[in-house]
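All protein chains but one are shown at their positions in the complex.
Coming up: chain A.
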Amino acid sequence: MDGPATGAPAVNGATLGLPPTQTAASGMPLTHGLAGLLLLADSRLPAGGHAHSGGAEEACRTGAISGPEDLARFLRGRLATAGRVAAALAWSACEAAQAFSRPDKESREPGSPASSGQARVADPETAWRLLDAEADARIASPAQRLAGRTQGRLLIRTARRIWPSTALETLARAVPDGAHHPIALGVAAQAAGCTPDQAAMAAAYTSVTGAATAAVRLLGLDPVTVHRLLAELPYDSVIAEQHDWSALPAHAAPALDLLAEQHLRTEVRLFVS
């Protein structure tokens, strides 16, 4: 450890008004985007997420989740399916929003390194509708599609006020009833200064945290035990670059579809989904 003998002052560069010394190859500070990621992934983000259980409420009601072991399996399955698809959609949406926000048109030409899935489409609104349709095609359950759009609409409303951006405006116009949540998350992430990888991480993480919290509330599970489950999940494994929207992952979870449909038909329910 640096002691007084080395003469190192107990302040960092930021305190002295100096630029951060550690930078990535891009020239950006290594912490770039992290503040936006933390805000977006925080369960306290006021965007309605607290009232969604991702099928966990119905699974608790039917006994499919009754303790930490069941919950661990549920969360792993959710991350590997819905989480993977959400991460891919968020990655794509964030990357497209980045490309649309670049001033030079050349980097948006098809085939250039800076462009990918969206570049074949001329205007942002058409692109958002296309990506939203790709999301629709990957969610079999109407109840899940409805819940995803509701969460997306609420997130767009919230994000537009926190991080005003052209991309969020075009997304709101393109899909007035609410784009699917991962797309809203990806575009909000870009507005918050995040990279596509960070957007995908937020999507993967929030695909399981709502379900975990719901199980804590509904079954009275030890919250520390449940947070350990969350810490042990392989988030990195579901995050990948995406360069062809038609080839985005389409992992399905029929059990989650059935839980979502049954949830809407259950009389006594605390969560929206």
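Here is the rule we go by: a residue touches a chain if its C-beta (ideal position, glycine included) is under 8 Å from a C-beta of that chain, and two chains touch if they have at least 3 such contacts; residues count from 1.
As a convention for this text, contacts and distances are computed from a predicted model.
For the chain that is left out, the UniProt protein name among "Urease accessory protein UreG", "Peptide/nickel transport system substrate-binding protein", "Methanogenic corrinoid protein MtbC1" or "FtsX-like permease family protein" is "Urease accessory protein UreG". Taking the complete complex into account, residues 44-53, 150, 153-154, 157-158, 214, 217-218, 267-272 of chain A touch the chain not shown.
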